[in-house]
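Left out: one protein chain. Kept in place: all the others.
This part shows chain A:
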């Protein structure tokens, strides 16, 4: 199972402008982290996606994007797994 996730992580990291990515379960425990994404932020990322899901609980979980001047963090929940991708703005 980890092999599949590792493959996804490698694929994401090979995409241009991606500086890091992280996956966590519904409890906020880190499943995988690579690049600039730190294992410690797994809990916060799951909390952010849960908070966003509360906006419209009857709809599919939304994609959350956090933007600063140079970077973007995209957070998406799929079932019990939450993924975050850290990108550099082009």
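Brief remarks on what is shown
Just so we're on the same page, contacts are C-beta pairs under 8 Å (C-beta built on N, C-alpha and C of every residue); 3 or more make two chains touch, one makes a residue touch a chain; residues count from 1.
The rule we apply is simple: contacts and distances are computed from a predicted model.
In the listed set "ZYRO0F16346p", "Late endosomal/lysosomal adaptor and MAPK and MTOR activator 4", "Cyclin-dependent kinase C-1" or "P-loop containing nucleoside triphosphate hydrolase protein", the entry agreeing with the UniProt name of the missing subunit chain is "Late endosomal/lysosomal adaptor and MAPK and MTOR activator 4". Only one of A:31, A:44 or A:81 touches the chain withheld from this view, namely A:44. Although one chain is not drawn, the whole complex shows that of A:15, A:63 or A:80 it is A:63 that touches it. Counting the whole complex, the residues of chain A in touch with the unshown chain are 19-20, 35-38, 40-41, 44-45, 47-48, 51-52, 54-56, 59-60, 62-71, 73, 86.
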